[in-house]
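In this view, the complex is presented without one of its protein chains, the others remaining in place.
In this document, chain identifiers A, B, C, D and E correspond to the written order of the chains, with residue numbering beginning at 1 in each.
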Amino acid sequence: MKLLNLCLILLATVSSPAIFASEINSGDTAWILTSTALVLLMTLPGLALFYGGLVRTKNVLSVLMQCFAIACIVSVLWVLYGYSLSFYGEGNFFGNGDALFLSNVARDGLSVGYATSIPESLFVIFQMTFAIITPALVVGAFAERMKFPAMCLFSALWLTLVYIPACHMVWGGGLLTDWGVVDLAGGLVVHATCGVAALVVAMVLGPRKGFPGPSLVPHNRPMVVMGAAFLWVGWFGFNAGSAWTAGTDAGMAMLVTHISAAVGALTWMTAEWFKTGKPTVVGIATGMVAGLATITPASGTVGPQGALLIGFLAGSVCFYATQLIKGTLKIDDSLDVFPVHGVGGIMGILLLSFLGTKGILSVGSSGDFNPITQFIIQLKGVGVIVLWTVIFTWIAIKATSLITSLRVGEEDESEGLDLIEHNETGYQN
Amino acid sequence: MKLLNLCLILLATVSSPAIFASEINSGDTAWILTSTALVLLMTLPGLALFYGGLVRTKNVLSVLMQCFAIACIVSVLWVLYGYSLSFYGEGNFFGNGDALFLSNVARDGLSVGYATSIPESLFVIFQMTFAIITPALVVGAFAERMKFPAMCLFSALWLTLVYIPACHMVWGGGLLTDWGVVDLAGGLVVHATCGVAALVVAMVLGPRKGFPGPSLVPHNRPMVVMGAAFLWVGWFGFNAGSAWTAGTDAGMAMLVTHISAAVGALTWMTAEWFKTGKPTVVGIATGMVAGLATITPASGTVGPQGALLIGFLAGSVCFYATQLIKGTLKIDDSLDVFPVHGVGGIMGILLLSFLGTKGILSVGSSGDFNPITQFIIQLKGVGVIVLWTVIFTWIAIKATSLITSLRVGEEDESEGLDLIEHNETGYQN
Amino acid sequence: MKLLNLCLILLATVSSPAIFASEINSGDTAWILTSTALVLLMTLPGLALFYGGLVRTKNVLSVLMQCFAIACIVSVLWVLYGYSLSFYGEGNFFGNGDALFLSNVARDGLSVGYATSIPESLFVIFQMTFAIITPALVVGAFAERMKFPAMCLFSALWLTLVYIPACHMVWGGGLLTDWGVVDLAGGLVVHATCGVAALVVAMVLGPRKGFPGPSLVPHNRPMVVMGAAFLWVGWFGFNAGSAWTAGTDAGMAMLVTHISAAVGALTWMTAEWFKTGKPTVVGIATGMVAGLATITPASGTVGPQGALLIGFLAGSVCFYATQLIKGTLKIDDSLDVFPVHGVGGIMGILLLSFLGTKGILSVGSSGDFNPITQFIIQLKGVGVIVLWTVIFTWIAIKATSLITSLRVGEEDESEGLDLIEHNETGYQN
Amino acid sequence: MKLITAIIKPFKLQEVREALIAAGIDGLTLTEVKGYGRQKGHTELYRGAEYTVDTLPKIKLEILIEDDKLKVVTETITSSAGTGKIGDGKIFITSVDDVIRIRTGETGGDAI
Amino acid sequence: MKLITAIIKPFKLQEVREALIAAGIDGLTLTEVKGYGRQKGHTELYRGAEYTVDTLPKIKLEILIEDDKLKVVTETITSSAGTGKIGDGKIFITSVDDVIRIRTGETGGDAI
Partner (left out) sequence: MKLITAIIKPFKLQEVREALIAAGIDGLTLTEVKGYGRQKGHTELYRGAEYTVDTLPKIKLEILIEDDKLKVVTETITSSAGTGKIGDGKIFITSVDDVIRIRTGETGGDAI
């Protein structure tokens, strides 16, 4: 009886969720619910404002509209087939159709594979917010000239042909999962894909009228800063949410994410200060985004000191990459998606091999850990994703151009997309 | 062995917070704390910006001020008597005075009734954020012409005469609770009441000078989009917070909420595209709000497929309702509160009978579940709330008009409320 | 015995918070992760927008840049030595160097001292967000005239000489911890330091050209309201996060925080209405901030009724203090940091002695509780912090002036800091 | 040819425009300006302090017409823009040497 | 001295400016205005309702010149601002009594 009592007393004090691995943990669930809200905040309003402020007055609504429409279209496609093709089944490049229309997602269902302590419904929507932001990032490449119907079609195709397979390959049990590629929150899946796609799309579409030239400048820099702030705050959900639990991994992910953002911002600001004589607010904000993009894949494995280094490389390399693409190569990747996200994401993927903590990285790769081995795995991963993205982005944009014209006419471009495409104007007096 | 079995059985059931009804669960609490912040974000800055962007430059501050003042006034009244009259006691229409001044709310107290795993203090403030947003939504009906003192008085009366009884009837153990009306997060309590009130107030006040006409257009559409984005993100707390726990219900509520928002947005955009030839950003944002309002009561019971349908109906029906009210009936419900929130909320309340999952709905209603039976219960609930709201909104606005004049003069209306009512101007050069 | 062992083993796998004091609790961790995001939101974009809207068009970017740069600089210094000097070691005024470069912060480490149920990495970053906002608040004192390089240097020095020792003294086991000073979320550490520093800096720098005069008015009041809204929402993380757990303390902290904000807002609005004849939106927003600053130290100990009183005193006293500093004393503390934060924070620190709940306060002070005794302790605390801040802020600003000039030239001030210091302009047509 | 410059109250713009169209005037150029005159400005508030804004928003209309329309136009504006209260504004009449329509190169009366 | 006032399409501004500089004109003042004329405005949308905005954004250039440059300037503007479509705008020429350079107090031709 004493024994029984003891048991009961002990039990009475237990309130833990985790007793059997496959049960919902309310703390983890609370954190991923929150993270989902934070990642949605990154796109709406974060990215929308960041991009919207960077374009000219006459195009501000078109950019907001593009981000908004992408968020909606991707959400629907994710329900219809995106989630299923990304996270169900064992294919190398695509999953299977077991969860089409989310038919498999029970009200009480637990998440599959990793993330075992949260509901599957939550896993679906958390991942959906990643699927939303990736094509929305590509908006920066074709801003101020692409037609809205073409934009919708292209984004839907691109999600299907690039994002979903990349997601499946890296996170969903596909080829790169098998290879042991480490990518916590999307250096490859999100940033490399959108960055490379941006280059391809920018080259196919051609530059804006007046590029390069002094007329293509931000119409509302406070809006840019505001958007950047939401990206920063939201990114806590992006990276620390990707730890799937509310524990030490999430805490460290948040800390290193923040450090890299801060150092990336200061480095870019300083580089610009040296080059041009003045520090700028668009500069510090852009450096911050570069710092965030670069730490993204590594935020599950590096520590604070590694984050300082990653932030520094993000701020400096991405700054010079921006000069290169626009200044030297004269490619009108209008809002610098490739140099910031593409370069940052790939750099982070590669750096993490050397900056990671041993014990953690070996989880991802097979057997015991060796930085060089991991680096080669990561490099192969980059190769596959970059190649895949180049090919299928090109297919997506070309296919779109066969169905509907990609660009507005020259005069319409002068007039501005807000009026031409949406019969609206941003600001009235 | 028996003892062992007993232990195992006990352990097997432990994972849940609910084993002993009266203990705080830190995960649930974390999520409701977060949800409270999210729902406050919906009003400030969400709704304030959404509405503020929709009015003309000369009235932007007046709308922000109205939302802000309502938030403050309601908070105080909620502490003084609102919470007590809503959630204490068994009256059909009103609660009792046991928690006036929150005297009953102990520092360590647990929440009453449902929501048994969070502190009562948290229950008080989470509910308070709902009480704030409801009268703030009504601002859309009287924007650009109501005097500020009248607005304050009316909102206080309306909270007392409409919101509090509706809240008590549906959620606080009153008449509709007894009938078994299902309303997860406020299709009736929030959206039907504010929507119907908007119609009444708009008709009593009469239209703005220049209505209908081309001069009454949004002064800052990026502000509208920004506000809409915060509504979207905040609504995750509104609906998924109304699950009271951080578990599968919250995950599913968030997922279906998001789906309905996305589909509502796309549907409205498409309807508008057909009707006018162009998709607009104010349109897509409004459709999104309609999608959110409509799923609100149903977000605890429908699944992803049901959410697709609800979103579709929200986007299409609310779009045409907007045309009807302003275009055909010429009622200047200035920012379309009734067609979006009223129509949406009521539609959601009725639809949930048919789209809900059996096992869940039967919790709300008595005995075993039958869609038709539930539909009739829901319909009766709508009848009571609509009737009650019409009568008491009318009383509240008429009582206000006896004490202080409702509208600014014609010349002052031309001048703008910012200067006339607040001696401030929105933007300076 | 076997049976007993089995039970124990099963229990040992339980990850419950309560069972062994020094284990991660996922719910608490979820809430502090969220709170960290909320407190960052307070500075970026909250405070940045609040301050940015209050200045003139030509200086909007400079203010955003100052807030942004401070956030980044402080983050780096916090990693290098700030955290260590604040929270490690037993010195009266400074901690020690055991965690320089966060070398002591293990991936799996638990937080030290209080906050025992969250990871140390999370403790580091949560505290970092407080260290960020404090010097950012001082921006309000030197806005529209300080040079950017001087601003950077001063902020770094000030963090080191004022914030870190204040933080260590009150929260990190230093002098005021020993005395038993109660300061939940930073009435002394955050608001008294920034407020007093604002006065010192404003007096050393001298007033803006045109002060006092009608030209120094907000350029974008909707931006001010938006910023205020984020401060409100973010403050939930500030105060309720400072409860360290997701339980009853956090719930009550959030409730009283909200009440004080609402009452502070209404009181300021009413005072202004009496004095000037009109209620204003900048007024209601400022009163809200005063209400929040004042409840900050007391939010762990007062109840709802006490919060009503604190909010009332905040709104009225801070309103008149603002008139005094600018109107009577003619000190150009440009955005009223001292009267709002300094006066509010100190008032809250002192009031809590009388409004606190007995059982709780005695935890902070020694032995059994007596309001007068506690008041004297609090008063001594105020004395030390105010004196320390006056002296070291003066040293920091003077040291800065020896290295680089503090103010832009008169003509540059007319031109605006955006162009002069950053070669950017806020808005383009 | 004459250039009529009218400074009017912004909320009268719609009415003036319609009256002008009715009078057969279908070309004009508007500018947002600030006026200072006998009409007092207003008080604004900022954190309990009052300050006076003594300029008021006005709309400037510039209308180029042939001489014979002078009377019609000034009378149309006077009657449609007037409220009888201080600050209704002014109309200036200046002579213009010539006018050119950029599109066609036409000059004089044809170009209006 | 003459004051040339040109109303042009905003997107032509850059071109006109460059042409004027090439023609030796290095001083001018720009104003953002709204124009109403033969060129139709556009339709805007708001929640399913259409409304017409019949004024169009234009740029007004004011250029003070000595009489002998009149022809060069009007021709430069006409050729650089023209698209051949309705709404290209107009050029007004008015006589100016005198001009003063504030900095130096110079007047007349020296002050331009």
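Note that a contact is a pair of C-beta atoms (placed from the backbone, for glycine too) under 8 Å apart; a residue touches a chain by one contact, two chains touch by 3 or more.
What you see is a predicted model; the values in this text were computed from it and never measured.
> What chains on display are touched by the one that is not shown?
Touched by the chain not displayed, across the whole complex: A, C, D, E.
> Using the touch definition from the top, which of A:155, A:322 or A:353 touches the missing chain?
Hidden-chain contact among the options goes to A:322.
> May I ask you to list the residues on chain E that touch the chain which is not drawn?
3, 17, 26-31, 64, 94-103, 105, 111-112
> Which chain A residues touch the hidden chain?
212-214, 217-218, 271-272, 275-276, 278, 280, 282-283, 286, 319, 322-323, 326-327, 336
> For chain C, which positions touch the chain that isn't shown here?
Per the touch rule, chain C residues meeting the hidden chain are 215, 414-415, 419, 422-425.
Methods note: only the chains that are shown with their structure count from here on.
> Could you tell me which pair, B-D or B-E, is linked by more C-beta pairs in contact?
When B-D is set beside B-E, the one with more contacts is B-E.
> CA centre of chain B versus CA centre of chain C: separation in Å?
That gives a centre separation of 32 Å.
> Can you tell me which residues of chain E touch two or more of the remaining chains?
Expected reply: 32, 44-46, 50, 53.
> If you look at chain A, which of its residues touch at least two other chains?
Residues 3, 7, 14-19, 25-28, 30-31, 34, 220, 246, 422-425, 429 of chain A touch two or more partner chains.
> Go ahead and list every pair of chains that touch.
Applying the touch criterion to every chain pair yields A-B, A-C, A-E, B-C, B-D, B-E, C-D, D-E.
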